[in-house]
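Heads up, one of the protein chains got dropped from this complex, but the rest are sitting where they should.
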Amino acid sequence: MNGFVKYLAERLFQLFLVIFLGVSLAFVITTLSPVDPVQVSLSQMTSFGAVDPRSVELMREALEELYGLQGTMLEQYFNFWRRVLTGDFGPSLSAFPTPVMTLIAAAVPWTLGLLGLSLAMTWILGNLLGALAGYFRNNTLLKLSGAAVMALHPVPAYITGLILLLLFGYAWPILPISGGAQMNLQQGFTLEYITSLIRHGLLPAMAMVLVGIGSWFISMRSLVSNIVTDDHVVYAELGGVKSRKIFSQYVARNALLPQVTGLALNLGHIFGGTVIIEFLFNYPGMGRLLIQGIYRGDYSLVLGVTTISIVAVAFAAFVLDLVYPLIDPRVRLG
Amino acid sequence: MSKLLELDQVTKTFQIGGLLDRATLQAVKGVSFDIDDAKAEIFTIVGESGSGKTTIAKMILGNEVPTTGTIRFEGRDVTTVRKRRDRLDFMKRVQPIFQNPFEAFNPLTPIDLFLFTTAKQFCGAKTRAEQESQADKALQHVGLSLAEIKGRYSHELSGGQLQRIAVARALIPEPKLIVADEPVSMVDASLRMSIVNLFQHLRDDLGVSIIYITHDLATAYYISDRVIIMHRGDVVEAGNAQEVLDNPKHEYSTALKNAVLPPDPERASAALRHRRAERQAERA
Amino acid sequence: MFKVLRDLLRYNREFLIGFILTASLVIYASLHFFSPYDNTAIYLLPPDMPPSPDYWLGTTSRGQDIFWQISAALWNTMTFGITVTVISRMLALTMGMISGYIGGRGDRVLMTINDTLIALPNLPILLLVYFVMREQMNWAILAVVTACLSWNYDARIIRSVALSLRQREFTRHAVYAGMSMPQVLVRQHMPYVMPIVFFTAMNNLIFAIGIEVTLAVLGFIDLNRPTIGGMINWANQHQAIVAGVWWWIAFPIIAIVLLFLGLFLLAISINEYIDPRSRLARMGG
Amino acid sequence: QDFIAGIPREEALIVQGPEKQNADWFNMWASGGGASHNGQQQLTADTFWFINPEGSGDSAWTNALATERPIYNDDFTQMTVKLREGVYWSDGVEFTAEDVVYTVETQMENPGMGWSAPFQVNVESVEATDDYTVVFNLKQPNSRFHTLFTVRWNAAWIMPKHVFEEVEDPASFAFNPPVSLSAYVLNNYDPNGQWTIWELRDDWERTSIGMTLDEEPDVKYVVYRTAGNPDARVIEQLNHNLDVINDIAPEGMFTIARDAADTTTQWLPGFPFAHPDPTLPAVILNTKIDELSDPRVRWALALMIDIRSVSMGSYRGAANISALAVPPTGAAIPDYFEPMQAWLEDFELDTGSRTIKPYDSTIAEQVATLVRPQWGDSLPEDEDALKRQFGFGWWKNDPEAAGELLESAGFTKQNNQWMTPDGEPFEINLLVEGDNIPTLARAGGIIAQNWSMQGIDAEVQVAGPVFGDRLDVGDFDAAIFWTIETWGGHPDLSFFLESYHSDFIRPIGESQPPRNLQRWENPELDEIIEANRTVGFDDPEVVELGMDFLKLAVEEMPMIPLMAYNKFAPFDTTYWTGYPSIDNPYSASGPFWSNLRYMIVQLDSTEQAD
Partner (left out) sequence: MLTTAEAEQRTGTVLEVKNLKAYYQMNYFGVQREVRAVDDITLSIKRNEVYGIAGESSSGKSSLIKTIAGAINPPLRVVDGSVKFDFDGNFVDVYGEPGSMNSARWRHLSYIMQGSMNVLNPVRRVKRSFEDFAFEHMGLSKAEFWPRVRQHLEKLGLNPNVLEAYPHQLSGGMRQRLTIALATVCEPEFIIADEPTTALDVLVQQDVLGLIKDVQERMGSSIIFVTHDMTVHAAIADRIGIVYAGRLVEEGPSIDIFRRPQHPYTAHLISSLPRLGDPKRRQALAGKPPNLADPPPACRFHPRCPLAIDKCKTDNPPLVARETGRVACWRAGEVEVS
C-alpha cells in the first residue's frame, strides 16, 4: 500500500479511537454524576411556591418520562452514540426542550471569537516575549518584562480577572465588565457592533492573556536558550547574518515548532479551561454553558460540550500531524 | 564446514519521501556472503556513502528486518530471535562496536557500568567481584586494566581508550562475531592504528570474526582477510582483500582505489590535480 | 548529596535565593503546627483589622489572623501541589520514556491513551469526578485525579526526547551490554530527561494550585481545610476586594508568587546542575 | 454612547436578572420554562390574586385578574372566581374566562407542564359560566385551592387560549414572541440569554395592574440583565448600571452604604440594611437518624449554639433572628411574634436534672451592642425597632444544660468528646450549599465551630449542586436550609405546613417531597394539619392553629430556626426613586418577586423631578 495512504488510515483510526475512548469516558463519568436533572427541575419549579406533595410525585414521573431518562446505562450509552453520530445531542435537560445543539451553537461563536483569539494572542505574545528574552539575554527591558510575566504566572486566573475588573471597571471605569456586547445592539458587521464586541472582549481577553502567557513564555525561553547553541545558529552568527534575521528565522522559527503542537493540544482549554474568566466577566461562552450544565445535572449538555471539545482537540492534533511536514520540512509521514 | 554467518540474497527497501512524493529506496540489493565457523577472519565491507553498509550491519544485528532474503547466524534466522532470552543469547555471540567512541558511552554514566552489566547479563557474573574480574580480563586483552577506568566517565578518557573499552566490553561475552561499523572514522591516525591492530589481535589470538565496515581502504588493506565492495546497494566485487585491492576489476572498485590519496605531498597533490582535471573535463 | 547542596548554595546565586525563599516559606508553612489559634476557628479576633504590629498581615472578616491562616494554607496547598506534581511527573516520565523508547505500535497505543486524556477537558472532568466521589473526595484523591489529568502533555515532550535518545549510539550500546529496558531508561535516559521533568514540574505545580483555586472559587472545596484556594473562596464570599479588605487576598497571592519564584529558581539552578551540557562542561566533556 | 443601545437610560429600570440559557423560549407553562425571573413572569404574566409578602392584613391582598376573593362552597369542593372585565392581551384579544378554562384543561391534558400535576390532583372539572366567571369543581374538599392562583412568588399563570389553541403541542411551543397579559411586553432579548428588555404597553391601562393606576408609569423600559458575580454586581451598581440588585454579601452592602450612600437606598435606612425574605433558614436535623431522633438531643444542639456569633458570622450582625419556626416578617410579626413572647418567656425545658427557661428576649440588644461600635448612630435606640431588625429573641447559649440533655438522652462525655449511647463518637456533618447561598455557608461554619467546641465532632460540608439531591434523599445529618416559607403577608401556614403531614414522609434514600426535609413525624402535627385543611384561609382559627404548630415546633425542635433569609438588595436612586422600604412596604424588595410589578409602576423618574 502507498505509504501515505497507510499512514493516513492508521492516523484516522487513531483519531477515531481517541474520540471514542474520550467520549465514552466522559459518558461514564457524566452518568455517574449524582446530580439528578429531574430533581433540579422540580426544585426550580417548587422552590418558591406552595406545593402539594402529591402533585410533586406526579410531576416527577412526568418529567422522568419527558427527559427520557429511563433505561439502563448501557441502553442510554448506545442511544447516546446513535444520536451523536447524527450530530444530535438531544434536548437539554436544564433548558428543556431546547436542543443541546442550539445552546452550543449560540455559545460557540463567542468562544471561538474571543476566547480563541485571546488564546492565539497569548500564544503569540508568550512565545514572542519568551523567544526575545531567551535570545537577547542581556536586554534590561526584556529582563524586566520577563520578571513581570513570571510574577504574574502563579497568580490564579480568578484573581487576575478580579483585579482587572476592579481597575478598569471601578477604579478607572473605562471598560464594560460584563457581557459580550452592548445590550440591545443589533448584531451584524457594523462598526458600532464590532467596537462594542471589542470593548467588551478587552477585559476578559486581557485576563486570559495575562493568565496564560506565563507558561508559553517560560517554555519558549528555555527552548530558545537550547537552540541558540545549535550549530546552525552559531554558524549564522559567524556568517554575519543580521541578528534580527537570526532571531526570527534561525532561532524563533525552530523553537516554535514544538509550541505549535502545544497550541493544538491546548485548544481544549477553549472549552472549559476558561470557565473562571467567563464566570467572572459573565461572558456567554462554552465554559459557562458547561458549568451550568454540570450544576444542573444536564447530562446532555455536559456530554455535548465535552464531546465537541474532545472532537476538536483530537481533530486539531490530527490535522496538525498531517500538516506538520509543511511547517517542519524534516518530518516525514509514514 | 558449518557457517557462522550466512547472508542469502538479502535486500532491504525503505519507504522515503515527503507528504505526497513518496518513493521506495533499495538500500541493499540481494547481498550474499558468509563467514566460516572454524576460521576467524576479518571481513571488510567498503563502499560509497549510502551504499547500504550500515543497513547490512543493522540487519545482521537484528535491528532491521530484511525485506527479502535471510540472514542466518549459526544456522538460525536472526529475524526469529525476538524473545528477550533469545536476544540475550544471540547478543552473547554477536556484539557490535560503534562508530563514535565518544557517543558510544553515555557521558553521564560511568563507563564501567557497561562492562559490569555485560558481565552480569552474559556471563552470569552475579557478584560485583565476579563482574570486576570478567571486565578486567577483557580489558587486559585490549591493553587496559580495570583499575585505570573504574568509576570514570567517558570524557575522562581518550578516544582511543574509549574505543578499546568498547571492544573490551564486546569481548566479555566471548562472542563469535563482532560487527564494527566505521569504528575508526572519527579518530586520528595514531588511534586508528591502535584499534585495527587490536582487531588483528582478536582474530588471531581469540578467534573472533569481525565484520569491519569502513571508508578507509588503507586500513582495510592492512588488516582484512576478505573484502566486499559495495556500490548503490550492490556488491560489485568480493574476494581476498589484498587481491581485490591490489587489482580491482570492477569500474567502481578501481575508481575507489584511485581516489585513495597517498600519504605523500607530491603524489597526493598530483592525484588531486589529476582528479580535478578529470572532473573539469567531465563537466565540460 | 550534601555536597551537591553545598556546592549549589555556594556557587549559584539563583539557587541560593531560591533556596532561601523556598526554605523560609516551608518554615513559615510548618509554623502552623505551633499556631496560637486553631486554624479552623473563626471570630476569635476582631475582624477586618488591617496589617498592624498586633496582626502582622491583618485579620480576615471572619476574625482569623491572616499570618497564621496563610501559614496553614500554604502548607496544605503545597502538600496538594507537590503531591500532584510528583505523581504526574512520575506518570509523565514513565509513559513518555517508555513510549519513546519502545516506539512503533506500543508507542502508538500509549500515545493514543495520552491523546485521549489530552482531549478530555480538565475542569469539567474534575468537577464531575468531584460529584461522583462526593464524601469520599478528599484532597488526596483530588490530587491523584488532578495528576492523572496533567501528565499527558509533558509525557509527549519527554517522549520526543526519548525518541531521539533511542537513536543515540550509547542506547544501542547499552542494549548490547544486555541492559533491560528499565535499566536503559533509568540509567541511560533519565539523566537527559530530568531537566524537562524539573522544568515542567513548575508549570504543573502552578496548574495544580490553579485547579485548587478554581475549584475553590467555584465552591468545590473542603471548607474545613485552610488552603490558598479556600482563603480566596472565603474572601470572595465576603467580597473582600470590593469591601477593601485587600490584605485578605493580597497576602496569600504574594505567598504563592513567592513560593513559585522560589521553586522556579531552584528548578532552573538544579537544572543547570544536572543538565547534561553544563554537567559535561563541568566534568570536562 | 447609551448604556443600552437605543434606549434612553432615564426611561429604563435595570434589574439584575438570571442567565437564561434557552433565551428563545417563552413558554412559561412548559416544563422547565416557568419560574424564571427574566421579567416575563414578573412583568407580563397575570393571574387572580397577589399577596404582598411584606404586608399584613387586608393591605397585603391584591385582586388582580379576579375582582374579589375566592368564593368557596360550604364543604370547599367548589370555587368560583369572578373576573375583571376590560383586560386585554397585548395582541388586542380580550381576556375572558375561556382563557382560564383553557389554561387548566390544557395542563391537565399535558403531564409535565408546570401546573399539570396540581390540577390533576385537585380539579374534577372547570367551566366558564359566563365570560367573567369561572367555576372549579374539585375532586375533594380543599380550602386552599385558590392558592394555586395566588402569587407570592409564582402561581398558575393564565395562558392565552387564542395563541395556544393554534399550535399542535402546547408543551413544545416556544411562545416567541410572548403575548403579555400585564402592563409590559417584550421589546428585545439576547439570544445568549444575558438580557431581556420589556417595554410599557401602549394600552397599559387595559391590564389588571394598569386599571389601578392614576397615571402612566414613568418606567418605560425594564431591562433584566445578568451582571456576573456579587463583586461585579456591586461595581455595576456603583457605576449606576444596575438599579436593582440582590444577593450580595453583607460586606458588599456595607461598601455600597459607605461609598454610595447618596445614590442608593434600601429596605432599612441604616444597619442592617437587609430585607428579610419570608423564608426561614434553619438547622435542619435529620430526625430519621438515630441520634437526632431524640428531641432532647436536638434541643441540646440548639442550646450549644451561640446565636450572636451566628448572626455576626453569617451577616456581620445584620441578621433578623427568629426562635419561632416562622420567618419574622410581614404578617408574622403581629400575628405570631408579638403575641407569643409571653409564652416563650415562660417556656420551660426539662434537662433531665432540672428545669430551665431557655428563652432570651434580649438578643436584639446584645447583637446591637456588638455592632454599635461600627454602626452606632444608624441603629435605633427604641427597643421595639431593634427587635424588628435584629429579632425578638432566641435561646440562651447554655452548654451546661445542653450537656445535661445529652446525658439524659444516654450520651456520655469522654475526653471532651461526646459519645452516642452506642459508644461511638458523636459526629455531625453539617451540610451547606456553598457559593449560591454564601451567608448560610458562613453560618454553617460558626455553628459547626460552636458544636465542636462543646465536644461534638462537627464538620461543615459544602455540597454545591448536589445539595438539593442530598437533602431530598436524606443524605445528611444536619443542614442549613429553609424548610419553612410562608406567604409573608398572610398568617396561614398551609404554604409549607400541608407537606409536613406524615402521609408524605418517605424513608431515607427515597425522595422526600419538598419542605419536610427533616422528615419530622408527629401525631400532634398531623392533627394540626388536618384541622387547618378544614378551616377557611381567612378564618381567625388559622392563627390559632399556627401558634399550636409553632409551640409544637419549639418543644420538638425538629429544626433549629435561625433567622429570616435576609437579602441585601440596594436600589440605585440616580434615575429612579420611590422604592419600597420598611416604612412603605408596598411591595416586595427584590428583583425576583413577581409582585415587583407593583413597585415598577410606582417609581418616579428623577429626570421629571428636576
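Brief remarks on what is shown
Letters A, B, C and D mark the chains as written, and numbering starts fresh at 1 in each.
We take it that a residue touches a chain if its C-beta (ideal position, glycine included) is under 8 Å from a C-beta of that chain, and two chains touch if they have at least 3 such contacts.
Every value quoted in this text rests on a predicted model; they were computed, and no experiment measured them.
Residue B:S185 is the one among B:S32, B:T80, B:S185 or B:N240 that touches the chain missing from this view.
Within chain B, the residues in touch with the undisplayed chain are 47-50, 158-161, 185-194, 196-197, 215, 217-219, 221-222, 242, 245-246, 255-257, 259-269, 271-272, 275-276, 279, 283. What chain A contributes to its contact with the hidden chain is residues 231-232, 234-236, 238-242, 245, 249-250, 253-254, 257, 327-330.
By our rule, only the chains that are shown with their structure count from here on.
Interface comparison, B-C versus A-C: the higher number of contacting C-beta pairs is recorded for A-C. Averaged C-alpha coordinates give centres for chain B and chain C that are 48 Å from one another.
Each chain gets one centre point, the mean of its Cα atoms, and the points for chain A and chain C are 23 Å apart.
Among the residues of chain C, those touching two or more other chains are numbered 131, 134, 218, 236, 241-242. Within chain A, contacts with two or more other chains are made by residues 34-35, 162, 166, 279, 294. Residue ranges on chain C touching chain D, taken from their complex, read 40-43, 47, 61-62, 131, 134-135, 218-224, 233, 236-245. Within the complex, the chain A residues that touch chain D are 34-36, 39-63, 65-66, 92-98, 102-103, 106-107, 110, 162, 165-166, 169-170, 173, 177-180, 182-186, 192, 279-282, 284, 288-289, 292, 294-297. Taken together, the chain A residues at the contact with chain C in this complex read 10, 14, 17-19, 21-22, 25-26, 29-30, 32-35, 150-151, 153-159, 162-163, 166, 214-215, 218-219, 222, 229, 258, 261-262, 265, 268-269, 271-273, 275-276, 279, 287, 290-291, 294, 302, 305-306, 309-310, 313-314, 317.
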